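For this depiction, one protein chain was excluded, whereas all remaining protein chains were kept in their positions.
This part shows subunit A:
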Amino acid sequence: MRPVYLDNNATTRVDPAVVEAMLPFFTEQFGNPSSIHSFGASVGQSVKKARQQLQQLLGAEHDHEIIYTASGTEADNTAILSALEAMPGRDEIVTSAVEHPAVLALCQHLEKTGRAKVHYIGVDSLGRLDLEAYRAALTDKVALVTLMWANNETGTIFPIEALAELAKEVGALFHTDAVQAVGKVPIVLKGGAIDMLSLSGHKLHAPKGIGALYVKRGARFKPLLRGGHQERGRRAGTENAPGIIGLGKAAELAIAHMAEEQTRVKELRDRLENAILQRVPNCFVNGDIRERLPNTTNIAFEYVEGEAILLHLTRNGVAASSGSACTSGSLEPSHVMKAMNVPFTAAHGSIRFSFSRDNVPEDVDQVIETLPKILEKLRELSPFWAGANKGPNEFKPVYA
């Protein structure tokens, strides 16, 4: 049984070309990029090149708008804390109820410690931001709006450029957690209203432990880490040169493969999704199927629990992920499913399949081969299934 990896929103395989690009920087080119001697200078040159590669991927105006961090989480935290400090007189944050914990947990902490008032904007049943509530929350008290570009669980994409424009109208800074979007959808920051953007290397075939925060030139900024002068004093600490160079290479590859994400990868995703919807009764797609990442599908299977499905999938060589409470040690379904008001009959049984350019048609075949049987088996076990089965033809989820 071949292993099938469909959990790319969790992390991706490091591209061999990325590994190759990084290797010399552990051994031959080990100098500190901040040193002026030859050992450091050549590394500094490579770091600069990597910055330009990332600049290209983001469509940023200047390469120095990029600050390297250790992770997407550090980038998110830096953006939020920086904004509060850089915008005296403003102490409100606007975010959404479906953000990644890297944003939500910090916002909750800031609320608890009385440092900020946070507006958590809700979403509708398809995961789309409540625009009315968003507009209503935007006042001149808002220091920062932080909204994700694409949701990690459902792939739903927010109209982020337009949301940023609205934030500008009240003079707030605008940050987007684009960890899931970078490399999957085209991004052009130059000339737009986005002040800050977070990304993470390991979501786009670079290694773990390297991320970046884009800060638009001219945007107010206060560093999180203070110390040396690295990153123009905006993020102290010796640069993770191999990671930075790996991320640069990954950015270059992402540009080259962008079209593939929208075509071949998307087709694989769609084929899987359609086959599942056709063959498994009582299931439907969570999220906005139109405005969605090309690589992600999140399917709710009614009357079964997600962990049980995942255990069977794992045994059949398929790695996916679940927003089910039982896999995480929390007891309630994912905050994203809850915010979308997904009925309990389905929220507990939601499974996310996320693809990458590494996937091949056989991966899809293997899931289609095994999944219907797994569902059949588990539903036979479920006390809610008998009588609930309206059959594959009668049960029709309603999409927007």
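Everything below uses one rule, namely that contacts are C-beta pairs under 8 Å (C-beta built on N, C-alpha and C of every residue); 3 or more make two chains touch, one makes a residue touch a chain; residues count from 1.
Operating definition for what follows: contacts and distances are computed from a predicted model.
J.: Among "protein-glutamate methylesterase", "AAA family ATPase", "Nitrogen fixation protein NifU" or "Ubiquinol-cytochrome c reductase iron-sulfur subunit", find the name that the UniProt record gives to the complex chain excluded from display.
T.: Looking only at the record, the undisplayed chain corresponds to "Nitrogen fixation protein NifU".
J.: Would you mind spotting which of A:R13, A:R226, A:R315 or A:K373 touches the chain that isn't drawn?
T.: If we include the chain that is not displayed, A:R315 is the one touching it.
J.: For the chain that's not shown, point to the residue among A:E85, A:D124, A:E291 or A:D365 touching it.
T.: Candidates A:E85, A:D124, A:E291 or A:D365; residue touching the omitted chain: A:D124.
J.: Which of these touches the unseen chain: A:I160, A:V304 or A:I351?
T.: A:V304
J.: Provide the residue numbers of subunit A that touch the chain removed from this figure.
T.: Answer for subunit A: residues 96-98, 104, 107-108, 111-112, 118-126, 284, 303-308, 310-312, 314-315, 324-327, 329-333, 335, 338-345, 348, 380-384, 386-388, 397-400 touch the chain left out.
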